[in-house]
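With one protein chain held back, the other chains of the complex are shown just where they sit.
The first chain written gets the first letter, and so on, giving A, B and C; residue counts start at 1 in each chain.
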Amino acid sequence: MNDADQGRPRQPRRREVLAGVAAGGVALLLPPVARAAENVGAANAAIYPTKAFAQKSEAAALQALFGKTPVPSAKVTMDAPDIAENGAVVPVAVDSSLPDVTMVALLAEDNPFTLACAYKIPPGTSPAISSRLKLAKTTKVVAVTESGGKLYSTDKQIKVTLGGCG
Amino acid sequence: MKFAYVVLALMTMMSGALAANQPDPAADLKAFQGYFQHRFPKVPLSAYVDGPYTFSESERAQWKQIMEFPPYQFALDSGKTLFEAKFPNGKDYASCFPNGGIGIAQDYPKFDPKTGQVVTLGSAINQCRVANGLDTLKLTKGDMADLLAYMTYTSRGKPIDVVVPDDPRALAAYQAGKEYFYSRRGQLNFSCSSCHVQEAGKHLRGNVLAPALGMTASFPIYRSKWGDMGTLVRRFIGCDKKVKSAPDKPDSATYRDLAYFLTYMSNGLPIAGPGARP
Amino acid sequence: MAHQILVRAQTAGGSTTVEALVKHPMDSGFVKDAAGKLIPPHYIEVIEFTHNGKVVLTGFWGPAVSQNPFIKFAFKGGKSGDAIGVSWVDNKGETANTTAKIM
Partner (left out) sequence: MKPFGVAVMMLLVLPGVAMADGATKAGADQDIALAKAKMQAAAALGNQWTPTEAAFKRAEAAEQKGDFAAAQKAAARARQLADLSIGQATAQKKLWTGAVPH
């Protein structure tokens, strides 16, 4: 278990925000005064790509997130089930053998909003990332990595069946 | 209407010869585990605690990934905190159980000769609370599921060891649970055994039907469909509703007896709970 | 216990693997409650991991990330006892953070 102050409902504390969470996303939520102060510790901050998350197609989401389109590449790999046992929790792992990956994104074509998640990869961090996604129905899932300013992708069809009496 | 009754009556007569004799839990256990071993000769008994994942390789792979950091972890932590907290009177849960409540889940449900009733670990927790002047907890989820998760965790790997003593009341409770398990009910006319014995390992819509053998070993579970922890009785209620049968009360003798029979059928298999299920 | 973050960080062969499980409903805004009313969207937007104060991963999440999200990644370096920080902010402005030590 962790020793820090996890838990207890409370108001967001500015200091934590300064020290921790990417300032761009927070900036929208804080009053102007706080925002000014916060930029001090915001060297690594990134803006939450609100627009990209609101897109309803792969092309539009990628355009909003990166401003470019990917090319399929065998150097991007995705480990995901053929058939999801529950669409609410689908383990998806992405990896890439491309050098200097700066961003990784996962998109689910037939979800209400296409972009599922994106990760900013600083130097020294591996592009291999595992997480769990919700898939509304059977869909193509696309993994995109950005390397040397270019986009590379791979995709996989994941079948989602109805949840029933298990 | 009448026609249906005639058919029912005919079937009743045909099967009259099969009517149960004196309850014999040990013989039942042998036949029950033997049935699964005969049908799935390559599956070792202890593997049945993996529920639906006993049979499906691809779902098993997804489950393994989820189990890397299982979603019941929060419940375990909260259960430990709840378990170790002192009651207002200064006592605690440990004071109510043998061995301070640690590593005892494999012995439940138990027959209580004083009351003549079956006591599940959940009802024992509630008895402990009442004895210390506290309200009972809801038996299906929430704090109860968290407490059970923690207590069950301390029993992991221990073989299930439910005892049906030679007491007519214990045998009657066992028999009632057995009858419930095999009786078709609800508008859909399913019994527990229709899905979890006869059809175990097959698909029902998107999911693989879990075998009844080993089923209780993984409870309580974090079920992705619930997005939440739930106890065995929560699952009983869910299955009853699924076959369009009005569920009983969570602490009813019906469900306690059912848990008694069903857990006894897994005697010897290791405790694996808490678990994670689709 | 509203905002829990469980972190496990292990180092081996010059690389540190971080796994985290975050307690959060991640409501998508498309699911109805028992009364048939839509549950409004409530999800983590940004999660950030630091190693001794330096950012090692920034995640942007949408409502399609599962409830009680899990994430696993690795970075070069890190030694036993180093601090791994995790913090997040969601679309309602709630935040949480925790620190764990590399095992």
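One rule holds for everything that comes next: a contact is a pair of C-beta atoms (placed from the backbone, for glycine too) under 8 Å apart; a residue touches a chain by one contact, two chains touch by 3 or more.
Remember, it's a predicted structure, so these values are computed and weren't measured experimentally.
*Asks:* Wait, the hidden chain, what does it touch out of the ones we have here?
*Replies:* When the entire complex is considered, the left-out chain reaches B.
*Asks:* Considering the whole complex, which of B:43, B:162 or B:197 touches the chain not shown?
*Replies:* Residue touching the chain left out of view: B:197.
*Asks:* Which of these touches the unseen chain: B:64, B:184 or B:202?
*Replies:* Hidden-chain contact among the options goes to B:184.
*Asks:* Using the touch rule from the top, list residues of chain B that touch the missing partner.
*Replies:* Here the touching residues of chain B are 1, 3-5, 7-9, 11-12, 15-16, 18-20, 28, 31-32, 34-35, 178-180, 182-189, 191, 193-194, 197-198, 241, 244-246, 248, 254.
The rule is simple: only the chains that are shown with their structure count from here on.
*Asks:* Go through A-B and A-C and name the pair with more C-beta contacts between its chains.
*Replies:* A-C
*Asks:* Please compute the C-alpha centroid of chain B, do the same for chain C, then give the distance between them in whole Å.
*Replies:* 33
*Asks:* Quick one: report the Å distance separating chain A from chain C, using the average Cα coordinate of each chain.
*Replies:* 12
*Asks:* Could you pull out the residues of chain C that touch at least 2 other chains?
*Replies:* 1, 4, 6, 67, 70, 72
*Asks:* Hunt down the residues of chain B that sit against at least two other chains at once, touch-wise.
*Replies:* Within chain B, residues 66, 71, 77, 227 contact more than one other chain.
*Asks:* In the complex formed with chain C, which residues of chain B make contact?
*Replies:* Per the touch definition, chain B meets chain C at residues 66, 68-69, 71, 73-74, 77-78, 227.
*Asks:* Which residues of chain C touch chain B once you look at their complex with the stated criterion?
*Replies:* So the residues of chain C touching chain B come out as 1, 4, 6, 8, 19-21, 23, 25, 67-68, 70, 72.
*Asks:* So in the complex, the part of chain A that touches chain C is made up of which residues?
*Replies:* 1-9, 12-13, 16-17, 19-22, 24-26, 29, 44, 46, 48-49, 53, 88-90, 93, 108, 111-113, 115-122, 124-126, 128-136
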